[in-house]
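Here the complex is missing one protein chain, while the rest keep their positions.
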Amino acid sequence: MNTSILLCACPDRPGVVARVTSFLHTYGANLVHADHHADLSEKVSFLRLEWETEGFSLDPSGFRAAFSPIADSMGMTWSVHHSDAQTKVGILVSAQDHCLVDLLHRFSTGELDGSCVFIAGNHEAPSAFAKHYGVGWTTLESKAGDDDTKRRSEQKILELCREHDVGLLVLARYMQVLTGRFLSQTTFPTLNIHHSFLPAFKGGRPYHQAWERGVKVIGATAHYVTEDLDEGPIVAQDVARVSHRDTVDDLVRKGRDLEKLVLARAVRLHLSHRVLRHRHRTVVFD
Amino acid sequence: MNTSILLCACPDRPGVVARVTSFLHTYGANLVHADHHADLSEKVSFLRLEWETEGFSLDPSGFRAAFSPIADSMGMTWSVHHSDAQTKVGILVSAQDHCLVDLLHRFSTGELDGSCVFIAGNHEAPSAFAKHYGVGWTTLESKAGDDDTKRRSEQKILELCREHDVGLLVLARYMQVLTGRFLSQTTFPTLNIHHSFLPAFKGGRPYHQAWERGVKVIGATAHYVTEDLDEGPIVAQDVARVSHRDTVDDLVRKGRDLEKLVLARAVRLHLSHRVLRHRHRTVVFD
Amino acid sequence: MNTSILLCACPDRPGVVARVTSFLHTYGANLVHADHHADLSEKVSFLRLEWETEGFSLDPSGFRAAFSPIADSMGMTWSVHHSDAQTKVGILVSAQDHCLVDLLHRFSTGELDGSCVFIAGNHEAPSAFAKHYGVGWTTLESKAGDDDTKRRSEQKILELCREHDVGLLVLARYMQVLTGRFLSQTTFPTLNIHHSFLPAFKGGRPYHQAWERGVKVIGATAHYVTEDLDEGPIVAQDVARVSHRDTVDDLVRKGRDLEKLVLARAVRLHLSHRVLRHRHRTVVFD
Partner (left out) sequence: MNTSILLCACPDRPGVVARVTSFLHTYGANLVHADHHADLSEKVSFLRLEWETEGFSLDPSGFRAAFSPIADSMGMTWSVHHSDAQTKVGILVSAQDHCLVDLLHRFSTGELDGSCVFIAGNHEAPSAFAKHYGVGWTTLESKAGDDDTKRRSEQKILELCREHDVGLLVLARYMQVLTGRFLSQTTFPTLNIHHSFLPAFKGGRPYHQAWERGVKVIGATAHYVTEDLDEGPIVAQDVARVSHRDTVDDLVRKGRDLEKLVLARAVRLHLSHRVLRHRHRTVVFD
């Protein structure tokens, strides 16, 4: 079943759900999912509506023409998506390939509503998996502290994204910090996996930090990338139990499973158009 | 903020959400929560709408008069609830009082949208907590295998429920099976906590069964009571890790915490009108 | 079954387990539990041995005389405990009583290897529960920013601890920071429950901080109190899922259940002599 999905956010006011669902009904939409969230402290309404594409009488340009006046009258920001238009995804990776391998397998089985169109990384090893799954691979230069190298790498990534018409960039344990210069040129969101339970243990070597502090639970966090390192809106988090028996290596090992699951969950939620960002937080209609 | 809540179920068809939200909007409802679920395999739509009571122009009888024709035209079953009309709750208990004590504290702090109006049990010990919280206590007769005693006890429970106008009966580790005769006379739902992860370990001594089987996780299940023992629709479940170190007594101890949490969660969900039953399953809008 | 428990820590070296278990065997100990942990990075061995008291031929003073030379030769710190010598526990509380009520019920059912000997608090309300469970209550003065009042309150707490021969002090959501002056005079450990997943959200209003950051999981942490606020060795932590639907009040409500469970777990582990502290971390033999 093909479906269309409308995501909306607008200042909280009476009649939002009624107006939008009546609009859809007028054009023959059969809803399969409707979720509405009013954030009473922020006074903002969020809405996700999903309906069967078959039987709906507006095509994309017709939809825009008919819906824009209604949306504008309510001060609404919105986007509409179609389940048969798979988002194109680019993946960046460094030496550790567990998240990449996990995502590639999920793409290959159709679990994710998108397709991986390129992989780039600053270590060669993961290229074998790109080849196995038939996805193009690009090696990125990296040299610690060298801004010229970084500029060239980021330029290369931007070119790949434009060439492949990327709708989502995923940092699958890509250990280079993206600059504000780069982010300001992107027209698509970027998802990152941080290997700690943010906001605990920001920055480098979070498992070492966690071991030092003697925590009994470790975590992983998938978030949109913003210019503030490890401060972007969180999409998914999960945790695992640890004990005094666990060395730093054990934390790293347990953490790998968390990272894979949490990043895959965030990518899936994003690709099925279930995430709305509002300031530095997210609404996740799962 | 006082709110009104509408719960609906009807055969799946286009326009359900639009018609109901438009109806509410006509009378000035400001929605704070709207959730819709279409069960595509059962072809049934479920809807929960919550709006501010202030500003809504229909009183309860006006609502019924205005909404019934719409609901009837869609083959809808529905109920409407008001957050200032606290549900009256009766609790049954046996020798183990941990769930009772937990619920009474939650009622006393206002965490649950209801009030406990009577407690009855076939062991005397828990009566001290009834007294502490100022709730009436009734001792029930029980004699293993004696049907006359059971009939008298159940008759007494029914009288208490009618006298107190009970809207929910909670079995807080009440270890007597309620008969079909009793259940057929109730006009309110009954929630039970079973001390296993149903459908595993039905019936008696589930922790002993779990220990014997050598499981690595134990659970608890809150469900509506039906004539089929331990087969009613499940509202909430949760689990805890166990290991070879845990004796049956340890499972019982860990299980008590699960039972408290799972029963309290189910009672809270029910009292905030978030649970819809459909055949032997539930829709939980949490 | 009465048991004796030996907790040891010593520099890592061959033969530690053999020497200690052989010593115990010589005097007729029948082990029911032996656990050993070598922290290879710190080069320290930790040991917990539990045996049936019946049949063991050394009384406490005999044990000390016989074991001390062995322990000294290995540079070992150690303590021995007996399951029939219940630890006396004092509890401090403020306005929120959920952890207190939870602990008192657990003490009353014998779930914890100890007894509550006094409760003191800077709000009157929880005194009703002290009375219900027959435990003495003391009201503590508190005045924001007044050091004299704080000195008198802490003096009062110390007196209560001495008078009742307290072996453990529990801060059950006691919202006053204990001073270094106070802590330097205690001869017993103090356990605190912090309502966040430390080290995230230290200090005040952690649920507000968590809501602001938009986390998808909240937590609670039980730790020993040291002069560094919220930096003491962690004994237990747990988490719960939250979503965009949860307001700060919902986080507070969900957090209460976490706080109860995590503090109770830490108190139980401590009272059953399963926790060893080493620098700012813990070894928990559960």
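Which chain is which? They are A, B and C, in the order written, and residues in each are numbered from 1.
Methods note: a contact is a pair of C-beta atoms (placed from the backbone, for glycine too) under 8 Å apart; a residue touches a chain by one contact, two chains touch by 3 or more.
Since the structure is predicted, the reported quantities are computational estimates derived from the model, not experimental observations.
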item	value
Which of B:89, B:193 or B:234 contacts the chain that the document leaves out	B:234
Candidate in contact with the missing chain, chosen from C:31, C:177 or C:229	C:31
Contact partner of the left-out chain, one of B:13, B:64 or B:216	B:216
Candidates B:37, B:195 or B:270 - the one touching the absent chain	B:37
Absent chain, residues of chain C that touch it	13-19, 21-22, 24-25, 28-38, 40, 55, 241
Missing-chain contacts mapped onto chain B	37, 39-41, 46, 197-201, 213-217, 219, 233-239, 243-245, 247-248, 280-284
In chain A, positions touching the absent partner	98, 101, 105, 109, 111, 128, 132, 245, 253, 257, 261, 264, 286
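Please note the rule applied: only the chains that are shown with their structure count from here on.
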item	value
Euclidean distance of C-alpha centroids - chain A vs chain C, Å	41
Cα-centroid distance, chain A relative to chain B, in whole angstrom	37
Junction residues of chain C - those touching two or more other chains	245
